[in-house]
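All protein chains of the complex are present and in place, except for one that has been dropped.
Chains here go by letter, A and B, matching the order in which they are written, and residues are numbered from 1 within each.
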Amino acid sequence: MADPSRPSPVPGPGAGFAFMGLGALLLAAGSYLGLFVAPRESYMGDVYRIMYAHVPTAWNTMLAFTFAFGAALAFLLTANFKWDARHEAAVEVGVVMAGLLCLQGSIWARPTWGVWWDWDPRLTTTAVMFFAFIGILALRRFVEDPVKRATWSAVATIIAYADVPIVYYSVRWWNSLHQMQSSPETVSAVFVIPLRTNAFGVLFFMTGLITLRTRIASLRLRQEMAPPLPEPAPVLAPGAAR
Amino acid sequence: MTPAGVISGGWEYVIAAYVVSLVILVGYTASVVLRYRAEVRRALRESRTPEVP
Partner (left out) sequence: MTQLLAALRKEWLLQSRAFAPLLAVLVFGATALLLFSFAVGPNYDLLRGNAPGFLWLALLLSSTLTLAESFQAEMEHRALEGQLLLPASATAVYYAKALANWAQLAVLGIAMVPLMVALYDAAMPRPLALLGVIALGAAGLSAPGTLYAAMTQQARSRQTLLPLLLFPLVVPVLIAAVKATSLLMLGDPMGQVWSWTLLLVAFDAIHWSLCGLLFGRVVED
């Protein structure tokens, strides 16, 4: 489907679908184990099972944004637009994951702490990142020149990502007087297998998503940077020059 | 189901979390796949050289 004279800058769509398929399988297996096979937890009863969705999502959200940061840096250093395509994909996927993470965290918080939002530093930082990177998506949408769009959004991603540790620590100190963190940190072996399975499941699935989304971005970039051929000329006599 | 520990039951929250995750992941995947197909179609359309009879 790509122009055969130019090597594809990203893995083809086949790879993307393969990743997603593998990820979906792992997720199905991990979720089954986590929901029905793993035993009940001593303090949280069955509610803890949300962890099997929540923790893998958390790890992979950070991974997506880290990849976005890397792609942004790579673009600024190499000026190669394949990094801009990857950057756009990673930011968009990261935003979706971050939003999902906040929803999951909220659903967890309700039965455990009785409130929909408890200002947990990690979740609050995720919410801030969610808004920060939505802003970057908006920036990309509102800038039409592809070079400016790529450069500016890369700069914005670098600054937003550099900000994450500061946001985290400031929220943690701010909240420390009011809140004891009681989400499970140490996980015993019987809980680990479904967790790891799901973690890899989300990782592969997300890689597939980013791969496909990168294809979309690079196809669009190709169209933007090299305008399409003009409309065909009216019918001419055979042999006449176009 | 006999509740154990401090928090009893709560399956509805677990189900809610998984359903939300599924909906968002499937929905976003569908959006990506659809946009990808549209983009490929558009690229094919525009790369086709004009036909000369």
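Just so it is clear, a residue touches a chain if its C-beta (ideal position, glycine included) is under 8 Å from a C-beta of that chain, and two chains touch if they have at least 3 such contacts.
Not measured: the values here are computed from a predicted model.
*Asks:* Name every displayed chain that the left-out chain is in contact with.
*Replies:* A
*Asks:* In the full complex, which of A:Met51, A:Ala68 or A:Val167 touches the chain missing from this view?
*Replies:* Only one of A:Met51, A:Ala68 or A:Val167 touches the chain omitted from view, namely A:Val167.
*Asks:* Can you name the residues of subunit A that touch the chain not displayed here?
*Replies:* 76, 128-129, 131-132, 134-136, 138-139, 142-144, 148, 151-152, 154-156, 158-160, 162-163, 166-167, 169-171, 173-174
One rule holds in what follows: only the chains that are shown with their structure count from here on.
*Asks:* Report the inter-centroid distance (CA atoms only) between subunit A and subunit B in whole Å.
*Replies:* Averaging C-alpha atoms per chain gives centres 13 Å apart.
*Asks:* Would you pull the subunit B residues touching subunit A in the complex into a rising list?
*Replies:* Residue positions touching the partner: 1, 3-11, 13-14, 16-18, 20-21, 24-25, 28-29, 32-33, 35-36, 39-40, 42-44, 46-47, 49-53.
*Asks:* Applying the document's contact rule, which stretches of subunit A touch subunit B when the two form their complex?
*Replies:* 1, 3, 13, 20, 31, 35, 40-47, 49-50, 53-54, 57, 93, 96, 99-100, 103-104, 107-108, 110-112, 205, 209, 212-213, 215-216, 219-220, 222-223, 228-229, 231-233, 235-236, 238, 242
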